[in-house]
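So, chain A:
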Amino acid sequence: MATLHTVNKSPFANQSLLSCLNHVKDGDSVLMIEDGVYGGLAGSGLSDAVAAKAGSVQVFVLQEDLEARGIDAGRLIDGVTAVGYDGFVNLVAETDRTQAWL
Partner candidate 1 sequence: MSDVKKFLYVNRKAPYGTIYALESLEVVLIGAAFEQDVSLAFLDDGVFQLTKGQKTDGIGVKNFSPTFRALGDYEVTKLYVEKESLEERGLTEDDLQEIMYEDEDDDWEEKPSIRIVSRAEMADVMADQDVVLSF
Partner candidate 2 sequence: MSAYSVNGQTVEHDEEGYITNLSDWSKDLAEVIAKEENIDMTEEHWAVVNFLREYYDEYQIAPAVRVLIKAIKKSMGPEVGNNKYMYELFPYGPAKQACKIAGLPKPTGCV
């Protein structure tokens, strides 16, 4: 009974990513989309918080949103994976529910 959590806001603008990470269950997936993809950057003040969860939950960023913002996949936190729209669709299909963190 896993949940897909989507986060679409920059974690430097509001608490949505942190609140999401505080409520995920082991085995859930987190997908960062739109400005949410900034949460996937290595070396930021929030990288440790994301990396700490990346073991028990799967963390993804949407490739197209990364590209649009000029972020190379090599800049991502270890354990954070880029997926395309097809991957997004698969995540929705594989999980029992989707919860948006706005």
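We adopt the following convention: contacts are C-beta pairs under 8 Å (C-beta built on N, C-alpha and C of every residue); 3 or more make two chains touch, one makes a residue touch a chain; residues count from 1.
The candidates were selected such that all candidates are chains of the complex that A comes from, given by their letters.
Bear in mind that the values here come from a model prediction, so they are computed numbers and not experimental data.
**Q** Have a look at 1 or 2 and point out the one touching chain A within this complex.
**A** In this complex, among candidates 1 or 2, chain A touches 1.
**Q** Where on chain A does candidate 1 make contact in their complex?
**A** Going by the criterion above, the answer is residues 1, 3, 15-16, 19, 22-25, 97-102.
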